[in-house]
Each structure stands twice: as C-alpha cells, then as structure tokens.
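As you look at this complex, bear in mind that one protein chain is not there, while each of the others sits in place.
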Amino acid sequence: MAIITLTTDWNKSDYYVGTVKGKILSIDASIQIVDISHQVQPFNLMQAAFIVRNCCFNFPNGTIHLIAVNAALGPKHSLLVFEINKQIFIAPDNGIVGLLSGEKPDKIFKVKNNKNVTNFLSLDLFIDTAINIIKGIEYETFVDTITRFESQIPYRPVIEKNLINGSVIYVDSFSNAITNVSKETFEKVGQGKAFEIFIQSNHYKLDKINTTYSDSISGELLALFNSIGLLEIAINNGNAADLLNLAINSAIRIKFYDEKPVSKLTLTGG
Amino acid sequence: MAIITLTTDWNKSDYYVGTVKGKILSIDASIQIVDISHQVQPFNLMQAAFIVRNCCFNFPNGTIHLIAVNAALGPKHSLLVFEINKQIFIAPDNGIVGLLSGEKPDKIFKVKNNKNVTNFLSLDLFIDTAINIIKGIEYETFVDTITRFESQIPYRPVIEKNLINGSVIYVDSFSNAITNVSKETFEKVGQGKAFEIFIQSNHYKLDKINTTYSDSISGELLALFNSIGLLEIAINNGNAADLLNLAINSAIRIKFYDEKPVSKLTLTGG
Partner (left out) sequence: MAIITLTTDWNKSDYYVGTVKGKILSIDASIQIVDISHQVQPFNLMQAAFIVRNCCFNFPNGTIHLIAVNAALGPKHSLLVFEINKQIFIAPDNGIVGLLSGEKPDKIFKVKNNKNVTNFLSLDLFIDTAINIIKGIEYETFVDTITRFESQIPYRPVIEKNLINGSVIYVDSFSNAITNVSKETFEKVGQGKAFEIFIQSNHYKLDKINTTYSDSISGELLALFNSIGLLEIAINNGNAADLLNLAINSAIRIKFYDEKPVSKLTLTGG
C-alpha cells in the first residue's frame, strides 16, 4: 500500500489539504496519507527541513514525502523529485534539498512542465507528480535528469580549540531550544574536559549535561543531548526559549577548560 | 472503500473528533476518514463553505462530506443530506446549502429525528446519518423529502459599466486576500481595457495582473487570478491582508478605462 506524507505551510484552514487528499484518494481510496505537519511557518525552509529530516527515515522504503513550503513555482523555481536512503521527496527547487540531505541526494530529477507555469499550476504539478510515482510510471516520462539545483547548507557550529560556537536551530512545542551542536562534535572537541555552556550571554551558563529531563528539579535550567543527538537547552517543566528569549540563531557557546575554571573551583570548593 | 471527510469548527482540542472517528471505525476499521479542517472559525459558515466547495469535487464520487459548523441542532435547525455532482453532504439546515451549491443541490433531504432533539443528540444524529449512508441503507428509511430549506447566497460582486464592486471573501494561510471577482467576470466587464484595482481605498491601487507570485520582486503588492480562478491580492513573500488591513468583506473596486487614466500616462510617460 502506497504511503504519502504531507509537510506544508498551508495550515489547516485552507482548501489545499483537501484538494491534495481528494485527488490522491481518487486514484486509490486505500492510500495512506500521513499529515506530518501543516503548521510550518510560511516560507520557513529551515523548520520544514528539520521536521522532515528527523522523521522521514522512520517510514518504509519508497514512501513519498511531499514538502510544499515556500512552494510558489514559476520560471525560476522548478519542482524536484529526489531520493535519499530510499525515501522519495517531491519539493520545489528552493534550496531544501541541501537542508535535507546534507550534501547531494542519491538521485535527483526535475519535473517536466510543458504547460505555461502560472501559480495555479503549482499545486496540480505537485499532485500529478505524486500520482505518477504512486502509479509506478517510469521516471523518464515525467522528469528530466539535472546536475544543477539550489542547495542551502544547514548551519553548522564553528569550531576552534576548546571552543564550539553553535546556535539554536529549532524551538519545539515545549519551548525547548535545540542547537546544532551534536554529541559527536561535543565529545570530539571537548575530549572529556570540564566545560561551560553559555546561553546567549555570560549570564546564563551551565557546567553539566543531564541524561534525562527528570533528573533535575522542576524549574531548573538544564542541557541534554536529545533523541536525535543534539544539545538541547530546556527547563524542567518550564519554557526555556520563552524565559531566556531564545529563538532560531540564538548563540550557544561552549568553552572547554584544560583545568576547571577558577570561579567554579572557588564556588564549589572543587 | 468508503471515504468520509470532516470539516468542523471543533478545533482539535476537544473530544468530538475522537468520538466521530471512533464510532465510524467501529462500523468498519478500514474506512478512510479525511480531516479537511477542524479550524473553521466558530459559526463561520462562509469560511466552511469556501473551504469545502473548493476541494470536495476532487474526491471520488460518493464521498461523504460531514460539515459540522454552526451545528447546534434544535427544533429550528434540522439536519440535511444533499448531493451535488455525486458528492454527498451532511450538514445542518443553517444556510450552508446555498453557499455550497450556488443554487439548488441535485437532491436534498431532511434527516428524520423521532427522538426529542436536545443538544446532545446533535453529534449522534450526524454520526448515525453518516453510518446509514456508509452502510448503504435506503435513504427513505432515515430521511424525508423536503422542498424548503434555508439557503444563504454567496456574495457576488456588483457590476456596472466599466466597474466591478467586489469584496474579499477569504484570507488564506499566507495572508493573501481572495476576492469574489472571477477571471470570467473581469474579462467580460473589462473587454481588455486598461484598468485600476483599488484595494479598500484610493491609496492602494494596481494597474496590472500578474501570472505568478514570483514574477514580481519580494515585498511588492500584486494581484493575480489564483488556482480557483478568483482575483487575489497578495504581497510576494509578505502578508497582504495584515499590512493592508484586509478582512472578509473589505471592498475591492475595479475601474476600467476606455482610455488610460491621465495620472498613469503622466507618471509612467507611457
């Protein structure tokens, strides 16, 4: 049974979601259509890529992921079909490829469009492409091979000796701030040394990393590596991003110390 | 496989959605239940009709569309079953029929209700009616033929020689303002003449219509005919309705000129 997921910035109050679902179910009423999110902020590619990247590989091979964010097509923006680890993506040529794949996807094509593309073709082109794939029609008949495409690059932390300059890349439903500092990077740079995490300023800092939210008291600021291996700033039962005024791109700086910082030694009696 | 769509003003945080889904899946766990929107503004029939009208005809024939907006039943409001172009609708007798069909639907019935209608029967009556249709039970056993029903009429633009007085009928997720001026009406009244579109006042005006969002620079006010053939006021990558303070019923006036207006000739040197 075919599975198609939808990630859009349409919100739920428009008729686009119903149009896509109606046309797809007209092909085969048993197709599984999975809403991943229709609440991506308008035009926010970073958010869309973060959501899709962190859940798409849990779907069965061959699942089609339709990503309609910043999706007004036109002469400048073609529609792409690409594959990463046997997952199939349909998305505009707006830079999201790089945000999803890190580098080059395994396969990438541009959808043929013989009609004069006006904005109202945009949604139809998405749907027709999905239907062609579901029906198992040969790629060659509806796409062209391409070698050039737009590609945004995910924000990566800047690394120096004993220093990681990272940033917040996502704020989740619980107002936890997820950073671009992976556990791997942290361990490689830190080599097990003592450290301090500075959150936005020198005012808020932490010198340890928890293993769970619940091993700190309620209301306490904490950092942990979350389910996708990224450093996350949270307040147990609280709203870290709201209280600390963290948003996408807020700076998170981690300093490692060959010896423990003096102030801490003094305060804690080491 | 039966398909049933849901369009409601229940929002997602109540138990009504779960109740409908649970009861329907108890009949047959393979039924496709499609959420079109649960975020219609409370009691907003215009919005509900706009959403459903613009996506329902993409579903397979025989799809059941349950529309529970302004749905408190009672002695004054019966529940209706009606058909338009082989799509089946279940909705209260609150005027939405006219908003969906323009005129008279192909078939229309009133659901029998032998019980004393208190508000808590309302949801059950919706569900029981859907289940009767899914099970293929003969209409006569649960509905009565009617000839009178409430019917609101969609706002249509007022037309004079060289003038269209239209209005905004919907604001979408991107803050684009969709008007009731169709491409057909525009071309019939305009006959290819020069024109100016006045948005709310004489302050904001446009004298051309784009074919895509992306053929204007970012931040520019523009007008285009959208995927459903209606004139739409937008700002490329911006929020037209917010910035121009447009809402449902805001006036959009289009003047056609036998000769181009003097001010434009002067300014553009055209």
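We just call them A and B in the order they show up, numbering each chain from 1.
In this section, a contact is a pair of C-beta atoms (placed from the backbone, for glycine too) under 8 Å apart; a residue touches a chain by one contact, two chains touch by 3 or more.
All figures in this text were calculated on a predicted structure; none of them were measured in a lab.
When you scan A:Phe50, A:Phe82 or A:Phe109 for touch with the missing chain, the hit is A:Phe50.
Across the entire complex, the residue among B:Trp10, B:Phe142 or B:Phe225 in touch with the chain not shown is B:Trp10. Shown as candidates are B:Asp35, B:Asp172, B:Glu196 or B:Glu232; the residue that touches the absent chain is B:Asp35. Subunit B residues in contact with the hidden partner, per the touch definition given at the top, are 9-19, 21-23, 25-26, 29-30, 33, 35, 42-43, 72-77, 116-120, 122-124. As for the chain not pictured, it touches subunit A at residues 1, 3, 5, 30, 32, 34-40, 47, 50-60, 63, 172-175, 211-215, 224-229, 237.
Criterion: only the chains that are shown with their structure count from here on.
Computed from the mean C-alpha positions, the centre of subunit A lies at a distance of 33 Å from the centre of subunit B.
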